[in-house]
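What follows is one structure encoded as C-alpha cells, with my remarks underneath.
The complex appears here without one of its protein chains, the remainder shown in place.
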Amino acid sequence: MKRRTVVKGALAGTGMLAAPAYLRAQSAKKLSVLTWNIADQAELFKVEFGEFKAAHPGVEIEWLDKKGPDLPAFYQTQIVAGTPPDIVDIQGALWVEYAANGGLVDLTPYLQKEPDVAKRFNPDYLNGWVYKGKTYLLPFYVAKTLLYCNKTMFKEAGLAGPPQSFDELIGFSDKMAKGEKTGFLTLNFDWLYWPLFKMNGVELLSPDGKKAAFNTQATAELLARFAKSTASGGINKIAWTGRWVEPNGAFASGTVGMLHAHSASYFFVKGQGPWINADTLGAAQLPGFWSTPTNHGFAISKGSKNPDLAWEFIKFMTSDKSASAFFKTRSVLTANVAADKEGLASLQKTEPLAAAVLQTQIEHTDKLTGNWPLPYDAGLKDAFWPEIQNAVLGRKEPKQALADAERAVNRLLARKA
Amino acid sequence: MAGVWRVRRQRTRLALLLWCFLAPSLAIFLLYRVIPVIWNLVLSFQYWSPLKPAEPAGLDHYEDLLYDDVFWQALWNTLIVIASAPIGIVLALVLALLVNAEIRGRDAYRTIIFTSYPLMTVAVAIIWRWMFDERVGLLNYAARSLHLIDTPIPFLNSFTWALPCVIVANIWQMLGFYMIILLTGLQNIPHELHEAAAIDGASAAGRFRRITLPLLRPSIFLAFVIGMLNSVTSFDLVYVMTGGGPGRATEILVTYIYKLGFNQTKFDDAAAVTVVFFVLLVATTWGANRFAGGEAGAAETE
Amino acid sequence: MATLRRVLANRFVLVPGLLAIVVLAWNAYVFTHHHGIVAGRVVDQAGRPVGGASVALWVYNFTTYEEKEHVTTDHDGTFRFTNNPSHRIQVSAEKPGVGRSERVPVFLYFRSQDIDLSAPLRLAGAG
Partner (left out) sequence: MNRYPRWPIHLALVVVSGVMLVPFYWVLKTSVSGENIYAYPPSIVPARIHPFFYVDVWYAIPFARYLMNSVVVSAIAVAGNVVFNAMAGYALTHGFRGKGFVVLLFLTCMMVPFQATIIPAYLITGRLGLLDSWLGLALPQCSTIICIFVFKASFDAVPRSLIDAARIDGLSEWRIIWHVMMPLSKSAIATNVILAFIWSWNNFLWPLIMTRTADMQTLPLGLARFLSYQEDTTGALYAFCIMVLAPGLLLFLMAQKEFMRGLTSGAVKG
C-alpha cells in the first residue's frame, strides 16, 4: 500500500518535471539561433527578433548563447542529436571544419540571387568566409590585430612614433625594457601572432597546401631573435604564454610599450588601465600593415528545417539597420560598410580614442593573414604553436623546434590527405 | 520437506526483491556509465564525426596515438597527477593524527580543514587562478614582500610551475576529504592494541609503524582511489586554470579527450584515448588494491 | 506541542527562515524605492548654485556609458531625473560660460534606486 503511493508519487513527479521538454518543440516555423558569448546584447536582440517576427508572422525564434570554448561542444552535440540550431554564430576558423564536412549551407546561390546583399559588406571581410569558392557565412562583427602603443613609455625611451619595420619593432622593445618594464606583447591564441611571421616573409604551408613550408633558415633566425629579445626582457614572456587576461592585463598595468592585439582588447585594457587616454595610448598598424582577423559570422546549419527563412534572418541581422544598432550598443565593427561609417562618425564625438582604434580595423583589409581556410586548422595550430613556444622561450633550439613542428604538421597533412 | 521448499522460495523471493532494490541505481549507472563506455569502445574502431557516417577503422586510431606526442605528454602529466595523490594523503595522515589527539576545538579544526571539499571545482579553479596571478596574486605578493623573489613568477604561464600549481590547487581541495577518511581509519583502531604495545615498551614511532599503518591500509587505499579518480578527472580545474597550457604543460588525458572531440571534431580519436584512459584507471586501482593487501576488495566482495 | 517546538527550533528551520525574512524585507524596501529618481545640485567653483545648467545622465551600456537624457537645473541649482533605468550610471553637468563638471560615477544597490546625490556637481573651467 505504502509502496504503491510512493511509486505513484514518483511517477507523478516525473511527469511534472519532464514537462518542459514536452512543451517545447513542434511548431514548423521555428528558428533557433546560437550566438557566441554575447548574452549582454539580450535587450537589442529582443527588439530585433521582435521586428523580424513582425515581418514574418507565425515565426518563433529561439535564442541560445554559449561561451566561446563551450559553443563547439554544444553545437556538435546538437548536430549528433539531429537538432542543430538553424543559425550559428561562429568565430575564427571553426567554420571551415564544419563547411568541409558538409555541415553548413552554401550561401553562394543566395548571394547570387540577391547581389546587393554582398554589396553591404567590406569585400575583404566577406571573402574571409570563402572555402573552395563557396561563401558559407555573412559577417556579424569583425576585428583584426593592430599595434597599441604606450606613448608615455615611448617618450621615456626617447622614441618618436610607432615602429616602421620589424627591426625597429625589436629595437624599440629592447630600448623600452628595463626592470619591471618590457617592450612588446602579442596575443597568441588562434593565429593572432602570425603577422609577426608574415611580415618576415614566412609561409606556413606550400602553395598547394600539401606540405609545411615554414622550416627555413630565415624562420630559424626569426625565432632566434624572438628568443633573444624575450630573454633580455624586450619582449614580455606573456606574449608567448598568456591567453587573454594576462597580456591585456599586463599592458593595462602600464609597464609594456606595445601590445599587438585586436580591437576587442581596447575595451578590456581601458577598463583596467586608469592611465589610458588619447594622449597616452596610440593605435597604429603593424609595420607592413599585416594583420590577423578574428571575425564572427552567421552560418546556416545543413540540418536546418527551413534554410530560406534562416537566410532571411541572417540577411535581416546584417542589414544596415541591425548592423548599426549593434555597432552602437557594442562599439564594434560589423563589416557592413554603411553601418561602420555611421557608427564611427558618432563614436568620434563621444569617444574619439575608441573611434581611432576601430578606424584601424577598416584600413589595409587587403593584408589579412593567418586566416587560411583549412578544415584542419585546429589540429594545425596544435601541431605548430607549442613548438614555436618552445623555441621563443629558449627551451629548444629554433632549428630543432622547427624540425619537430614540421614533422608534426606534415604528419597531420598526410593523415588528412 | 515442505519447510525446505518454503525456505528456498523465500530465499528466491528475497533475492528478487534485492535485485529490485538495486534496479534504480543499476539503471542509472547503465545509462550514464556503462553504455557510454561501450559507445566509446565501438567508436574507437571506427571513423566517425557528427557530420560523417561511421565506417570501420580497425586499429588506426590506436596506431595514431603511438605517434601522437600530445597524447604521450598528456599521459605523462596524468601519471604525474596520479603520483601526486600520495603527497596529499601523507599530509592528510599527519593532519588526521593531529586532529585525532584529545585537544580542545578539534571539531572546529576538522570542519575548517574539510570546508574546501564542498566547493565547486570551477570556482576553486577561479579562486586559485587569482591566488597565482602574476601581478596581484597573493602568492607573488607574499613572496615579493618577503624578498624571496624580486620579479613575480608567472605561475600558471610557466612551463615549470603550471602543473605543480594545478596539483596544489587539487590537493588543497581534496585534503579535508582524505583527512576525514583516514581519521575514520584511526578511530577504528582499537585502543587496547596501542596500550598493549606501549606496555611492551614499543616507542611511539614503533607503534605507529607496526600497528597504525598496517591497520590503516584500507582507509589509505580508499583515500587514494577516490583522490586519484577525483584529480585525474578534474577537468574543470585544468580547463579553467590553464586550459592545458602553456604549451602542453598541463594537458591531461581528460582535457585532451575533450579537445580532440569537441575542438577538433575527432571523436573517434578521442574515443581511443578514452579507452586507454579507462584501462589506465582500472589498472591503477587494481594495483592500489593489491598494495592495500586486497582488504578493501575483500570488504566489498566477501 | 513539545515535538512541534523541537521541529521548529532546529537550525535547519531557523537559518533558512531567517534568510527568507531578510530577503522579504529587502524586496519590500526595493519595491518602495525604485522609481528611478536621481536628484542633486549643481554649483560653480565658489559653491554658488547654478541655475539653467544642463545635466546629463549617462547609463552604463556594456562597454561604454551612453547619454540617456538631459534635464536643466532650477534657479536653486537642483535637478531631478525621474526614470533612470540602470544600477550603474554617471551624471555630468555643464553650462556655457560657467564651465563643465566631470562625470560623477554613481553606483546603486538595485536598478533605478531613488537617490539624492549628497555631493553637488561642481562646474569648473570656462567651458
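Per-chain numbering from 1; labels A, B and C assigned in written order.
Note that in this section a contact is a pair of C-beta atoms (placed from the backbone, for glycine too) under 8 Å apart; a residue touches a chain by one contact, two chains touch by 3 or more.
All values reported here derive from a predicted model rather than from experimental measurement.
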| item | value |
| --- | --- |
| Displayed partners of the chain not shown (whole complex) | A, B, C |
| Chain not shown: contacting residue from B:51, B:65, B:81 or B:175 | B:175 |
| Options B:62, B:159, B:208 or B:258, residue touching the unrepresented chain | B:258 |
| Touch criterion as defined above, residue of B:19, B:72 or B:291 at the omitted chain | B:19 |
| Among A:47, A:81, A:278 or A:414, residue touching the chain not depicted | A:81 |
| Residues belonging to chain B that touch the chain removed from view | 14-15, 17-19, 21-22, 24-26, 28-29, 31-37, 39-40, 95, 98-99, 101-104, 106-107, 109-116, 118-123, 126-128, 130-131, 135-136, 138, 141, 144-145, 172, 175-176, 180-181, 183-185, 187-188, 195, 198, 218-219, 221-222, 225-226, 229, 232-233, 235-236, 253-254, 257-258, 261, 267, 270-271, 274, 277-278, 281-282, 285, 296, 299-301 |
| Where the unshown chain meets chain A, residue by residue | 2-3, 14, 17-22, 24, 37, 39-40, 62-68, 70, 73-74, 77, 80-81, 244-245, 249, 252-253, 264, 267-268, 271-272, 274, 330, 332 |
| Residues of chain C in contact with the chain not shown | 11-12, 15, 62-63, 87-88, 107-111 |
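As a working rule, only the chains that are shown with their structure count from here on.
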| item | value |
| --- | --- |
| Cα-centroid distance, chain A relative to chain C, in whole angstrom | 37 |
| Where chain B and chain C are represented by their mean Cα positions, the distance between them in whole Å | 50 |
| Interface residues, chain B side, partner chain A - complex | 49-52, 64, 67, 69-70, 134-135, 151, 154, 157-159, 239, 243, 245-248, 258-259, 261-266 |
| Chain A to chain B touching residues, read off their complex | 69, 72-73, 76, 79-80, 97-98, 101-103, 180, 237-238, 240-243, 246, 249-250, 253, 376, 378-379, 382, 386, 389-390, 393, 395, 408, 411, 415 |
